[in-house]
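With one protein chain held back, the other chains of the complex are shown just where they sit.
Labels A and B are assigned to the chains in the order they are written; within every chain, residues are numbered from 1.
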Amino acid sequence: MYDVVIIGAGPAGLSAAIACRESDLKVLVIDEFPKPGGRLLGQLHQEPNGEWWNGIKETQNLLDQAEKLHTEITCGVSAHHIEKTEHGYMIHTNIGVLDTTNLLIATGAAETAVPIPGWTLPGVMSIGAAQVMTNVHRVRVGNKGVVVGVNVLSAAIARELQIAGIELHSMALPISNPVTKNHANPRHVMDGLVRIAHLAPSAFLRFGSKFAKSAWVRNIAVNFYPKSGVKMWGMPIHIRKAIVQINGTEKVESVTMCDITSDGEIIAGSEKIIDVDFVCIAGGLYPLAELASVIGCPFQYVEELGGHIPIHNEQMETPLNGLYVAGNITGIESAKVARAQGTLAGYSIAKNIDKIQQAMKDVKSTRDSASIQFHPDIVEGRERIHRSFQTYEKAQ
Amino acid sequence: MDQTIICRCEEVSLQDIQNTAITYNCSAREVKLRTRAGMGYCGGRTCRPAVDAVLEAVTGEKAGHDIPMKVQPPVRPVSLAILGGKMR
Partner (left out) sequence: MMTNRILDHPVLGKLENQKTVTFTFDGVPYKGFEGDTIASALLANGIRQLRVHEETGAPRAIYCNIGHCFECRVTVNQAQGVRACMTSVEENMTVESGKLQAAPFESAPEEWPRTYAEFEQKNKGKKVGVPHV
């Protein structure tokens, strides 16, 4: 019987484990991947102050702290079901059933699929897949590629591929269909880019500052967007071009790119074939909450946080006794916020009253100073979830 | 109509889902049962939000606060050997 089992050895899970071990709780951290670190492992970007954020080093720091406190971390463990019992939770895994009083779900996020014609061909992968291959496994995903989907995540990872010496032809939007809709709409994409420009890494800031914040300037920017794209780190970013088809028989051989109107409609006769051997598709992230769902945790859909969020309060407690959440399962934010949330969740689980208040402040200050913010109205979304928790508690 | 694959596991196209939704005026659950979209190996993890988006475009039905197409255990494919107590 554990005091707490933590599912997910990313920044949130590891930080929570450290905070729990400070109070000498019996802790077990499990993760499906062979190495701890989660998606933090692949991260590599330059902060606005010029310093590199190196996910491998950041992970090692957390692991060193965890090891000093003799934290049990087991990788290669998949949880496929969780049951609530009288005294806590039973977690069904490929290494057997784990019994625990408290449970922290820190499963992070998954990428939203952006289906476009030809996207099942070998050589097409999600942008996160390319990040892991490049920075974690140190394997080139191809010789020359194109990124489909223009957003803060895809821009950051495109830069990581470039740094690793992988050639990218350009970034462009996906063809418009009922699934890709917002990702395929130049106006929507431009609004997103401008709103994050002031918070984004340095080159992005330069890119964003070319456009003012008012709607009419954005409108002009979309309507008169340069045919050759706006270059970022030497790579064209197109919001008036779309990838309409990925071509190949056994694997990716080329993509078909078209000019599009400011509403995302294809301009007939503008097709160009571009030879590439890989394609990265970027549809953004959504919270991965399936394990919270099978236990019966209540959810709320909050667009600002990226999707369906398990209801929780400011101390990361859910309405289910002993069930906590931290990291991207509570909303899409940077790894630094996930780390601060993990620490907070750990102190909450350990009932470490002295440290909870400070940890809550740390989450807020980390959020305020984040250099990458995924949605402009994160704070509002968070408040809605916390209010829902209160409403739910009252109703019970 | 569009041959773009939405559900990769079962190779269900956008057109299959649209046609089914229009013909039978389906809920997300009914589309899943009729087309097998989201019923493949990955358990709908990849296409679930996409199927919802197609449904919203066809029927105007928006995803509610509950997780779409309720998640059922096991959330990973699991062998009978593991269920029977054999480790790994």
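Heads up, the rule we're going with is that contacts are C-beta pairs under 8 Å (C-beta built on N, C-alpha and C of every residue); 3 or more make two chains touch, one makes a residue touch a chain.
Note that the structure is a prediction, hence the values are computed from the model and not measured.
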{"item": "Shown chains touched by the chain that is not drawn here", "value": "A, B"}
{"item": "Selected residue (touches chain absent from view) among A:13, A:36 or A:123", "value": "A:123"}
{"item": "Of A:68, A:87 or A:137, the residue in touch with the unshown chain", "value": "A:137"}
{"item": "Which residue of A:12, A:29, A:44 or A:63 touches the chain not shown here", "value": "A:44"}
{"item": "Chain B residues that touch the omitted chain in the full complex", "value": "3-5, 8-9, 11, 41-42, 45-46, 77, 79"}
{"item": "Positions on chain A contacted by the hidden chain, ascending", "value": "32-35, 39, 44, 52, 54, 56, 76, 110-111, 117-118, 120-126, 128-130, 132-135, 137-141, 163-165, 245, 247-251, 288"}
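In this section, only the chains that are shown with their structure count from here on.
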{"item": "Chain centre separation in whole Å, for chain B relative to chain A (CA means)", "value": "22"}
{"item": "Of all residues in chain A, those that touch chain B in their complex", "value": "78-82, 92, 94-96, 110, 112-113, 115-117, 119-120, 177-179, 181, 286, 289-291, 293-294, 298-301, 307-308"}
{"item": "Touch list for chain B against partner chain A, complex", "value": "2-6, 8, 11, 14, 18, 45-47, 49-50, 53-54, 56-58, 63-68, 70-76, 78, 82, 85, 87-88"}
